[in-house]
Structure formats: C-alpha cells, structure tokens
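Some notes on the structure that comes next.
Then we have chain A:
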Amino acid sequence: MLLISLMILLPVVGFALLLAMRSDLARNRLTAALFSGVPLALSAYMLIAFNYGNPGYQFTEHYTWISTSYFTISYAVGVDGIALPMVFLTSLVSFLVVIFSWDVKHRCNQYFGMLLLVEAGVMGVFTTTNYFIFYIFWEIVLVPMYFIILIWGSQRRVYSATKFFIYTHASSLVMLLSFFALYFEYHSLFPSRPFTFSITKISQVSPLFPALFQEIVFLGLFFGFIVKMPVFPFHTWLPDAHTDAPTGGSVMLASLLLKMGSYGIIRIAVPALPYGAKYFEYVILVLAVISILYGAWVSMAQRDMKRMIANSSISHMGLVLLAIAAAVFTLNPKTGYINTLGISVADFQMFAHGLITAVLFMSAGVVQHHAGTRDMKSLGGLARKMPTLATMMMAGFLASLGMPGMIGFAAEFSVFYVTFLSFGLLLIIPILTVVITAGYYLWSMQRTIFGADSGSVDFSGIHDSEWFEWIPMLVLILIIVAFGIAPWLMFNPINIAAAHYYSSMAGALR
Partner candidate 1 sequence: MIPVLDVTIFSAALFSVGVFGVLYRRNAIMVLLSIELMLNAANINFVVFSGTAPTSAASADGQVYALISIAIAAAEIAVGLAILLVLWKTSDTVEVNEVATLRW
Partner candidate 2 sequence: MDPLLQYSSLIALSPIIAFALISMVPSSRPRLTEWIAVIGVAVSAALSLLILAIEFFGNGSGISPVAYQQQIPFLRFSAGAAVTLGIYVDWLTVVMTAVVSSVSLLIVIYSVGYMHAEGARRKRYFGVISMFVGVMLGLIMANNLFELYIFWELVGLGSYLLIGFWYEKPSAAKAAKKAFVVTRFGDMFLLFGIVLLLSVADHTVMYQALFQPSSVTALKSSGFLTLATLAMFGGAMGKSAQFPLQDWLVDAMEGPTPVSAMIHGATMVNAGVYLVARMYPLYSQAPISALFVSFIGAFTAMFAATMALGTFDIKRVLAFSTISQLGYMFMALGAGAYVLSRQPIGAASYSLGYSAGIFHLMNQAIFKALLFLAAGSVMHSLGGTQDMREMGGLRSKLRITSVTMLFGSLSLAGIIPFSGFFSKDAALEAALGGTAYSPVFLLIWLFGIVGALLTAVYIFRLWFMTFAGKPRYPPEVHVHESPPVMVLPLIVLAVLTLVAGVAVLGVAGFAMAVHYPAVLSPHVSPYAQFNGALGLLGDPATYLSLFLAFAGVGISYSVWGRGRSGSKAVSGAITSRVYSVLVERYYFPQMYDKLGIWIGYGVARGLDFFDSKVVDGIVNGVGRFFIFSSENIRRSETGYVQQYAGAIVLGIVVIAVLLILLPMMGV
Partner candidate 3 sequence: MIVAAGSLLLSLIMVLSREIVHSALYFAGVLIGISLLYFLMGAFYVGIIQILIYVGAVVVLILFGIMLTRRSILLG
C-alpha cells in the first residue's frame, strides 16, 4: 500500500511543479488544488478503509534508507487511531487553505508551493513510525513556513519569521539529541539487538531505561515539543508568527504545526520515557494550567484580532497538555499501568482545536482582507456589511469557547473530566478558562462585528466575503458540528489505539 507515501509525496511533487511553473495565478492555484485535493481524497478513503477494530498501525510501509553497521534509518510510515484524526486534519486544512488562498496574487506559484511543502512535512510527522524520519519531516516544515511568513507576511514579518525559525529550530535540535540518546541507550541496553530508530520498538522497552536517563532525556524531548505547542513560558514566538504570517500561513501554523508538538509528546515523549514523564508530572501540570489561564487572559488584552486568536491557541493547547498531565499522573511505575484516557482526550482536543482555529484565522484573514485592518478597536458593525463573514466568525468563536453541539465542547469537557479523574478538585483552577475564554471572544465580537462603526475605517466600499473565503469556513464548521454531535466517531478509534499503543509499557515489565 502506497497510500501514505502518496499523501506525502504528492504535495512534494506539487511543490516542485509549482516552483518550476511561472507565476500564473489561474494555473498555479489549480495545480495546488489538485495536489492537495488528491491527498484529501486519499485521506477520506483512508477514513473509510481504516479498520476501526484494529488498534495497531495500518497502511504501513517500510523501506530502509540508510543502513550501516551502526546506523540504520528506515523510512517507515503507518497510521493508527491516534494518527488518523491528525492525518485527516492535515489533508483537509491544507486543501481548504489552498482554496482560501485562491486570490493570492503575489508570487503565487511559490506561495502555493510552500503551502504544499508544509502539508507534506506535517503529514510525514503524523504518519512516521521512525524517530529519524519524524525529525526530518519536523524540520522540513520549518523552511517553507519561514518563507511563508517572511515573504507574504505583514508588518513585522522579518522579525517574526526569524524568531519562529530560530526558536523552533533550537528546540527541535534539543529534541534530536534526545532521540539519539534513546537510540544509543536502546542498543547499550540490548546489545544483541540491532540499533533502531523505530518509535514502536523503543517504546516497547521504555520502562526498562534507567531512571536518571529517563529524567534527563525526557526533559530534552519535552522541551523540544512544548516549544512547538507552545507552552508557557516558551510561547512568545507564536503570537508574533501568527500575527505576521499571511492568513494561509497562520492557519497552517495554528491548525497543524502546533499539533506536531503535542503529537510528539503523546507519540514519543511519554511512551518512550514513561518514568521521566512521571517524574515531571507536576511540572507538566503546572505548565499546562499556567498556559491555559495565561493564554486566555493575555488574549483579552489584545487589540489585534489575530494576536488574540493566537494567544487563545496557547490556552487551548494548554488543555491538551493538561490532558496529557492527567494521563501521566495515572502512570504506575511498578506495573507500567497507565490510564490512557488522557492521551486520547489530548489527541481529540488537538483535532478539535485544529478544526476550530482554522476557522478563526480564516475569519480574521477575511476581516483583514476586506476591512484592511485587524485592529479590533477601529472595527465595528461588520455584521451589517458582511453577514456571511459574521455568521462564520461567530460560529468559529462559539466553537472555540466550547459551545455544545460543536466539537470544541466535547473535547473540552473530556479534558476536564480526565483532569478531575487525576487531580480532583484542582480542576477548579483550569476550569476558569471557560469564563475567560467566553469573555474575550464575546468582547471581541462585540467590538468587531456588532455595535456601530467606530468610524476609523471606511466601510463604504466594503463587501461580503468571496466564495473561496466562506466555503472553506463553512466546510470546517459543518465538520465541527458533525463531530460535535457525534464525537465518538473520532474519539473511539483514538481511545482504542491509545490504550493499545501504551499497553506495551506494562508488557515490558512483565
């Protein structure tokens, strides 16, 4: 089965083609749509063909890439229940972003090419089962994203792009070192077995790693991942990058790139170093809680709409980390037992946030595009001029603040549930976010789409969003609502897979 490889390769081919093409909007965007549309179709097929009863990896592929006596790297990909929502999210959001960017005229061939390359990288991160390939894709994502911010960004794009690049690159290098540590430790623990970068093989023996090793290496991995998520206090690249990126870039960044960090934690950091995670459980918890409240609270102070949404992402990704902390808390060092519910919930919240935040950034992009500013203080009364946009934006905001009937609520509730299971009454602190989030979203709606014109923006020539702007949003909202009404459709496979994926820990100790 070449399914996954195709999903990774097609965007790369598209990228190469687009770079080779001339800058011709009509043809470029069709090419981009094609090369991101086919992966979407493939992932839709995957949703159908996926065996939901099988908790393990499916559609696996395995090729040896580099092989020497001491260094073996294999290209290995596969999808299980944990990766499935992420894969779907990636192909969906990428395609919708291409559609949304239908009218980007400036250096359009490169723009679409970069978008496709980001898609390929993210897809690779979510599907690979090899540490090394994981890192490669992880890094590949940085370069096109950097260019997207740099070339098509707004005012402070140079600063933001550079900051993004340096910050995340530094963290990923630390992560890489930790991978190496795992690689060698595995071999020195089992000299009879060959060196391996296989995520699954290392996870299968992880509880046997010595305690100090786990603690140190976990710290490295954790740092690498939480910078990407991002988590307080390593989050400051995010508002800048999101704010200055073009809309398509912001969407990719928020919907997909942030998920790479949390995905890394649940796929790698915790299973590979369970006691390291256990050792730092309170660190994880505290960082998560701070991120949740801090991100939300800082959002409230923002005037720039995108900046507000970016900060809210910090808050929502904090919920992901909170769920992870809840799972780690249940880990029993003696038996290797872990209640993986937190892991599943984290994955689910990632999926939810990926869908929702795309709508948010798209709506901010439309506002920017049509009204010419994102400054909420100078906006106002947009709903009368742009009813479609206002509807979409409101739906997105409501989804983000956890309105039932939309996927955000199911995810948020699950997070609170697992938090209570692990931490009990401590839940009262993170749950405050429910109010703060509602506060800043509603306030920003009051300032932008409701009320009267502020008078500082000329609304005379303004018109409602274009078809290529609202259709992607509508599609996302429909999916948000669909999974909001029946979240079990996505949650059950995640849950089964997470339990299976982590079961090896107990097995190793037996």
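We adopt the following convention: contacts are C-beta pairs under 8 Å (C-beta built on N, C-alpha and C of every residue); 3 or more make two chains touch, one makes a residue touch a chain; residues count from 1.
Keep in mind how these were chosen: all candidates are chains of the complex that A comes from, given by their letters.
The shown structure was predicted, so the numbers you read here are calculated from the model rather than taken from an experiment.
A.B. asks: Can you pick out the candidate among 1, 2 or 3 that touches chain A in this complex?
C.D. replies: It is 2 that touches chain A.
A.B. asks: Along chain A, where are the residues that touch candidate 2 in the complex?
C.D. replies: Touch residues, chain A against candidate 2: 163, 166-167, 232-233, 235-237, 294, 297-302, 341, 381, 383-384, 398, 402-405, 409-410, 413-414, 416-421, 425, 427-428, 431-432, 434-436, 438-440, 442-443, 445-446, 449-452, 486-488, 491-492, 495.
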